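One protein chain omitted, others in place.
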Amino acid sequence: MRSLHQVGGCLDHTPQLNDTFLNDGEVPTDTNQGGKAHKPSLPFRGVNRAFHGRRRLGVASTLGLPLLWMLGVYVGSLLLLMVSSLYELDATTQKPSSTLTLANLGDAFTNSSVVWVMARTTILALAVTLICFLIALPVSFFISKIAWRRARRGLVVAMLMPLWAGYLVKGYAWRAMVAPAGGRFAADGKGGGGFLESTFGWTPGYGRAAIVITLVYFWLPYMVLPIYAGIERLSPSLLDAAGDLGAKPLRTFRSVMLPLLLPAVAAGSIFTFSLTLGDYIVPQLVNNGKEKFMFGTLINSTLGAPNQPLAAAYTLWPLLIVVLYLFAMKRLGAFENL
Amino acid sequence: MRLSRFSRASLCAMTVLTLVFLYLPLLVVARLSFNPQKSVSWPGWSGYTTSWWGKAWEADGPRDALVNSCKVAFAAMLIALLLGSLAAFAMTRFKFFGKTSVSFLLVLPIALPGIVTGIALQNTFSRTIDLGLFSFKVGFGFHSLIIAHATFCVVVAYNNVVARLRRSSPNLLEASADLGAHGSQTFRYITFPLVRSALVAGGILAFALSFDEIVVTTFTAGSGFQTLPVWIYSNFSRPNNVPLVNVMATFVMLVSIPLAWLAQRLSDGGDES
Partner (left out) sequence: MRTTRTAMALLASLSIVVAACGDDKASTSTAAPSTVADTTGDTAAPETTAGETTDTATPDTIGGAVDYMWTPNADLLAGAEGQLNVVAWAGYAEDGSTDPAYDWVTPFEDMTSCSVNVKTGASSDEMVQLMQSGEYDGVSASGDATQRLIAGDEVVAIDTAEYSSYADIFDGLKLQPWNSVDGKPYGIPHGRGANLLVYNTEAFADGAPDSWSAMFEPGGPADGAISVYDSPIYIADAAVYLMATQPDLGITDPYALDQTQFDAAIALLNDQKPLTSQYWGDYTVQQSSLENGDVLAGTTWQVIVNLAQANGAKIDAVKPVEGATGWSDTWMLSAKAANPNCMKLWMDWIASPWANSQVAVWFGEAPSNAKSCDLDGMAEHCDTFHASDEAYWKDVWYWTTATEKCLDGRTDVKCVPYTKWVDAWTTLRS
């Protein structure tokens, strides 16, 4: 148990939500082993008992402030944003007027070009998620089961560190990586191309491919982390048993590992999916601006139009999709963890 | 599960490639910060100058932005630590109705796309909020940025503290109570030392998260307030400022990564104690 806790230790301190959100709640499940759920008691039961009579006071005094903050500042703002989408834009001043209208919502959900951008962005987010998964799975498996035992922790930390290099810094780094060679008429000394172009003579250039690569780069650690933790939790005897029963590695993987890992993948996908969905900065960094490719860009430019009510209506799209996605993933995780 | 030599080798290769994928771009930027040319074109491995570091050191823009980033991150960290650890205590100590929703609520600000959070907060801060008894307007500036950053940093502090509390033996507290300690004594001698390193780790990560944030920041910073990411954002495409952006980007990495590593060590260390 001790070693498991230690590995868990380095996993609990990253800004990702699998722990908080999926495994959290009445039953802390981070000590589950091999899917065998047991109900650990609340660690502070003793104190809880001592506080019995003052439980309400206790809850209020500890949870009150954080709850007030999150509801007042955050949920309140989201609600206010929804309300603001119901106002008509004054055509002369381009400010929200006091007239109520459903036109903005109608535009957001029925205008085919808007829906199309949203669909395209959702597909992109799913693609990024899939690619992250395809990379994270073998890598996590290697670190957890094959790598030299003493190197494992180091490898996991190495996978996580780039998370902290700064969002913009990393996006900028990819700008420098994929910069295409200049045209025939480039200024002298300009347009030499980025690292990929001048080292390998090939680059995806700015555009869709670069956007996908950069987003995968951003969110990959978020996927590696929960999958690694999930594999760590798998009992080795389970895999051995599958092997003893004659399953080939691929079969073991498909029929034993993957189903057990699903909650972990779900947890990782929340970030890869939802953060991709609203991104509008990556398209600026590694796109030449030929196409309004991502939904975040559309929201941002509508806000700058300026048409605040319409932009607010547009934000309902990612808001809805992400919240639905969160619930779906929560259900998936909770279901599998039982 | 038995894997062939080949499978093992390819998994190993894949991991190595992934690490290269993760670190190469960072190395490229670090190298570009010593590039004599003013461009993102790759100069190869020869030809170095430290003059851009000197220029960045002299330039007011990035330095003021850095100071602002430090201030905001520090203030947001303090608030996030307070709110996050309070929530963590509540979640591990008590059973109450709607408990799962609380963790959902805490995680929402970083799970929702930054642009949604950003526009929502911008909209709120720009309005006069009338609460009947009194009305107020948050407005924009240092304070609005701190409020916004604290909101999405809470979850980081919370995660660290809650994980530590969960892994701590409840017996310690029971023993303390059995030995006749008051609640406050238990907190001072048992609970606080228990979570101290988790607080430090959570604080560092909250600081780093705030220090790096750009999307919510652009919407809630208001006029005349630049953080380092905002400075990079408004300069990355200016050909004349590319060298300074390279330097500042490298600088951010040099600050953030060791900090994150330190946080990792601290939280691991707390485990063994």
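All chains are identified by letter, namely A and B, in their written order; residue positions are counted from 1 within each chain.
The definition used in the following text is that a residue touches a chain if its C-beta (ideal position, glycine included) is under 8 Å from a C-beta of that chain, and two chains touch if they have at least 3 such contacts.
Note that this is a predicted model, so its numbers are computed, not measured.
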Completion exercise
Checked against the full complex, the residue among A:Val128, A:Leu298 or A:Leu319 that touches the missing chain is A:Leu298
Problem - Contact residue for the chain not shown (choose from B:Ser7, B:Thr100, B:Gln185 or B:Ser234) - result: B:Ser234
Handout entry: Sole residue of B:Cys12, B:Leu27, B:Ala59 or B:Ile129 that reaches the chain not shown, by the stated touch rule
Key = B:Ala59
Completion exercise
Those residues of chain A that touch the unshown chain are 89-95, 113-114, 116-117, 180, 182-191, 284, 288-292, 298, 301-308
Fill in the blank from the handout: Contacts from chain B to the absent chain lie at residues 33-34, 36-38, 48-51, 53-61, 63-64, 66-67, 70-71, 126, 139-140, 222-225, 234, 237-241, 243, 250-251, 254-255
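Heads up, the rule we're going with is that only the chains that are shown with their structure count from here on.
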Exercise for the section: Quick one: report the Å distance separating chain A from chain B, using the average Cα coordinate of each chain. Expected result: 15
Handout entry: chain A residues within the chain B interface of the complex
Key = 5-6, 8-10, 12-15, 17, 19-21, 24-26, 28, 30, 41-48, 50-51, 55, 58-59, 62-63, 65-67, 69-71, 73-78, 80-81, 84, 135, 138-139, 141-143, 145-147, 155, 157-170, 172-177, 179, 189-195, 197-199, 217, 220-221, 239-240, 242-243, 249, 252-253, 270-271, 274-275, 277-281, 285, 296, 299-300, 303, 308, 311-312, 315, 318-319, 322, 326, 330
Problem - chain A-facing residues of chain B, complex - result: 1-3, 7-8, 11-12, 14-15, 18-19, 21-26, 28-29, 32, 37, 39-44, 82-84, 86-87, 89-96, 99-100, 102-117, 119-121, 123-124, 127, 147, 150-151, 154-156, 158-160, 162-171, 173-174, 177, 183, 186, 198, 201-202, 205, 208-209, 211-215, 229, 232-233, 236, 245-246, 249, 252-253, 256-257, 259-261, 263-264, 267-268, 270-272
